[in-house]
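Okay, handing you the structure first.
Moving on to chain A:
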Amino acid sequence: MALDLLFFWILAGLILAAAWAVVNGNDIVHSVVWLSTVFLLTAGIFILAEAEFLAVIQVLVYVGAISVVIIFGIMLTKRTLKGGEDV
Partner candidate 1 sequence: MSLFSFCRWMAEWTANYMLIPVFNFQRNLFPPFSHPAGTIADWLGTDGGLDTLAWTFAVNIAFAIGMTNLILVIHLERKIAARIQDRRGPMLSFRSFRELGEDLAGEAPSWRFKDNYSGIGILQNMADGIKAITKELIVPSKADKFLFTMGPIIFISSSVFLLVLFPLSDRFAASSAPAGLMVIMAAFSIAPIGVLTSGWASNNKYSMIGGMRSAAQLMSYEIPLLLSMAGVFLLAGSFDPVTIVEQQQESTWLFGLPMWNFIPQFLGFIVFMICILAEVERVPFDLPEAEAELVEGWTTEYSGIRYMLFLAAEYIRGFAGAAVCTILFLGGWAGPWPIPPEIWFLSKVYLILIFWIFIRWTVPRIRTDQILELGWKKLLPLSLINILIVIFMVEIYPYFSDVVNLPEVF
Partner candidate 2 sequence: MSSDRDIGIMDIIVNPMKVTLKQFFKSTFGKPTTVMYPLEKRDPPPTYRGMNAVIWDLCIGCGICGEVCPNKCLKMKPTELSDEEQDRAWYGSHVAKRKNKAERPAINFGHCMFCGFCEDYCPTGAMTMTDFYELADTTREGLIYPARSMKVDLPELPQLPLTNYMMESPILNSETCIGCSKCVDNCPTNCIIMDEGVINKELKNGTVRNVENPYFDYTICIGCSTCVKVCPADCLHMEPISNSSSSGLTEEGEVTEA
């Protein structure tokens, strides 16, 4: 089961890196994309833990719905288009 452990550490490291990118990103939309990466990788951890259904639901709900709602919400708020014009 050394391979499983190896994958776990890789995944865990990636999750931490992505989570670091979430909090340290300059752009809020980048943060959300990284957040959805965290969710996807967490689904990988679930698969390693032999909880496939949970992994699928994780992708379906968190990546497919919650991240999209967050991005949607961000885009509905006022922001500045690159290049200066207010949108």
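Here is how the candidates were picked: all candidates are chains of the complex that A comes from, given by their letters.
In this section, a residue touches a chain if its C-beta (ideal position, glycine included) is under 8 Å from a C-beta of that chain, and two chains touch if they have at least 3 such contacts; residues count from 1.
Treat the numbers as computed from the prediction; the structure is a model and nothing was measured.
Novice: Between 1 or 2, which touches chain A here in the complex?
Specialist: Per the touch definition, chain A is in contact with 1.
Novice: Which residues of chain A touch candidate 1 in their complex?
Specialist: It comes out as residues 27, 29-30, 33, 36, 40, 52-53, 56-57, 59-60, 63-65, 67-69, 71-72, 75, 81-83, 87.
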